[in-house]
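Yeah, one chain of the complex is gone here, protein chain that is, but the others are all in their spots.
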Amino acid sequence: MKKVLGVTLGILTAIGGFVDIGDLVTNALVGARFGLHLAWVVIVGVIGICLYAEMCGRVVAMSGRPVFDLIRERLGPRTGLLTLVASFLVTLLTLIAEIGGVALAFELASGVNYLLWMPLAAFAVWLVIWRVKFSRLEQVFGLMGLLLVVFAVALFKLGPDWGELLHQATRPHPIGHEDWSTYAYFAIALFGAAMTPYEVFFFSSGGVEEKWTRRDLVTARSNVFVGFPLGGILSLAIMGCTAVLFLPAGIQVGTLGQVTLPVAVALGKIGLAIVLIGVFAATFGAALETALSCGYTIAQYRGWQWGKLVRPREASRFHVVMIVCIVLAMLTLLTSVDPVLVTEYSVVFAAMALPLTYLPILIVANDPDYVGKETNGPLRNAFGLVYLALLVVASLAAIPLMIITKGGQ
Amino acid sequence: MRRAVAITLLTILILSGCGSPDQKLRSAAAQSARSAASEVSTTRLAVEQLRAQHLWTRSAGQIVKDAEKGVETAASSFSAQQPSTPTSTRLYEQVTKTLDDAQTAVTAVRIALGNDDLAAAEQQLPALRQSATDLSRIGELAQ
Amino acid sequence: MPRTPDTSGRVLHAQLHLLDRQLIDQADGHLAGKIDDVELDLDADPPVVAALITGRERITARRIAAIDTAVTVVVEDLDLDYYDNWVENHVIAKIPGAGDATE
Partner (left out) sequence: MRLNDLLGRRVLDTHGDVIGGVADVRLVQDGPMLVSMQRALRVDGLIVVENRATRLFGYERHVGPELLRRLVHWRLGEVWYLPWDDVEDITDDAVTTARSRTDLHRLEDFARY
């Protein structure tokens, strides 16, 4: 019984933890501009993250080694350093966006400028990392993030023409004033938002923090194979809401207020309250995850003591990295750069850093030294290779498309 | 001789790839109009939802504040254009006026919401709808 | 068919199994850096691995306790935590709650 509870809790946490500012903004933006004509990318992205997160979970459960250990071991110090710099910068950019997101949620609820909320949000992120136990932090914000289910409720309440939505979803091509270059650009953005590298850093390091062993494989797999797809459905619901409400009205999404507006339209003030709490939980939880991931990647590359399972003073360099990152995020936001814009770019840069992150995972998930008999079967490897090819294509196409479309305009 | 010069000029113009100045302006107008239309419709939606008591005044105020900034950006990016033919000058003036109207309406709503004056905000609804229609029409001028 | 190499002992590859692996302190299980290089004594008979290098420290081969997905070593008097201790004493220890377990 206790076990079932644990598994359920893990799944719920995974659903809530899946959606972050990147998913919120990108899905809403794409829904408003392309309807559901890009929905397939979310599905492709979710399958990809399931595939690779499962490999990470297996490697952690069988060997106790988190992802960045593998990256340095298999790619060596030089290529490893390149991967570190790329994925660290993307994660830092995401942290900036998440802290900005928390502040924007407060701005919407209070009408007080987000720049005033931001230092408070940053401090709260640090305090929680400093003082709160890992499992608690994961559960509280994961469960609160579940409130974003309100997007799915709102979609039903808006009473869309389901046939029309299905029609859009099954026709993968640009519409209206969009052309193939913006279509491809936002496909990469959605892909990057779903497969963003910090998810595997956090997932695998979290496995070490919670001392996973072979027995926890079931938990790890159920989190991945049930939790993530349900999180993906949440993403699609967000896209559906803006597709129904904004696409016909010619409204483009550029602010967090617009992201939450469909819920208010469908469910009124209560809906708005729920969605704002959900957005706060999702972005705050993701801010914790990205701040921790900044520390995890550097500490694991250098071999420093890391993790929240020891007292802060025993992992001093790990904590210093996180403090520096949070301060950097705060300073960046103080230049009054638009957090939503930072989000839009962060997901595209994420797509660029993906191949080097995922290659070592695929290699090690086949290595009996790490996973014993639990190596990848031929089917997993075939999928793994297809996704690796997709990641390489997305990574190479990201910058040229960013230039051609002027950042998706 | 003259003909050769004309042909050369035309070739350069075509090769340079930016099309005629008229076309360039039309495309800039369409783009600015589309993003302004988006902000105007957002404002309209916010006011309607406020009237239906689906939004808090604070949140609606924030949404409209952001929309106002968006319209300003669209208007100022278009006003930086350089019309060089009589046709473009006419278009330029017309689009600038439509963008100005949009800006006025959105600003009026922002001020009304700032004063907690829902009635004044609702009065702008017809203007917002009209403005969105006009902008959408300009938005169809080019890709 | 060529002669099969002598495989009476466990076979490892220096680059694959040692280089860039995580070091673990046997005493408390703490992470203690990466193996940045391996020192080979090729003049000995037979030639052997003489030491593991991490940062500026040299860990002689007799301190190696186990080689797995990470390498466990007997640290004792080696100062592998020099920088971590410096940061701890100058920064982290000054923040309230640094020595407490999380709740």
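Just so it is clear, A, B and C label the chains in written order, and each chain counts residues from 1 on its own.
Criterion: a residue touches a chain if its C-beta (ideal position, glycine included) is under 8 Å from a C-beta of that chain, and two chains touch if they have at least 3 such contacts.
All figures in this text were calculated on a predicted structure; none of them were measured in a lab.
Asker: Shown chains touched by the missing chain?
Answerer: A, C
Asker: Pick out the residues on chain A that sit against the missing chain.
Answerer: Residues touching the hidden chain, for chain A, are 74-76, 362-363, 366-369, 375-376, 381-382, 384-385.
Asker: Against the chain that's been left off, what residues of chain C make contact? List them.
Answerer: Residues of chain C in contact with the hidden chain: 1-19, 37-42, 46-49, 53, 61-65, 74.
The definition used in the following text is that only the chains that are shown with their structure count from here on.
Asker: Touch graph across the chains, line, ring, star, complete or other?
Answerer: line
Asker: On a C-alpha centroid basis, what's the spacing between chain A and chain B, in Å?
Answerer: One centre to the other, that is 34 Å.
Asker: Measuring from the mean C-alpha position of chain B to the mean C-alpha position of chain C, what distance in angstrom results?
Answerer: Centre-to-centre distance between chain B and chain C: 64 Å.
Asker: Two or more other chains touching the same residue: where does that happen in chain A?
Answerer: Residues of chain A touching two or more partner chains: there are none.
Asker: Could you pull out the residues of chain B that touch at least 2 other chains?
Answerer: Nothing qualifies.
Asker: Given the complex with chain A, which residues does chain B contribute to the contact?
Answerer: 30-31, 34-35, 37-38, 41-42, 45-46, 49, 52-56, 58-59, 61-63, 66, 70, 132, 136, 139, 143
Asker: What residues of chain A sit close enough to touch chain C in their complex?
Answerer: Residues of chain A touching chain C: 63-65, 69, 72-73, 76-77, 80, 130-134, 136, 299, 301-306, 308, 310-317, 319-320, 369-370.
Asker: Quick check: in the complex, which residue numbers of chain C touch chain A?
Answerer: 17, 19-23, 30-34, 36, 54, 69-70, 83-85, 87-88, 91-93, 95, 97-103
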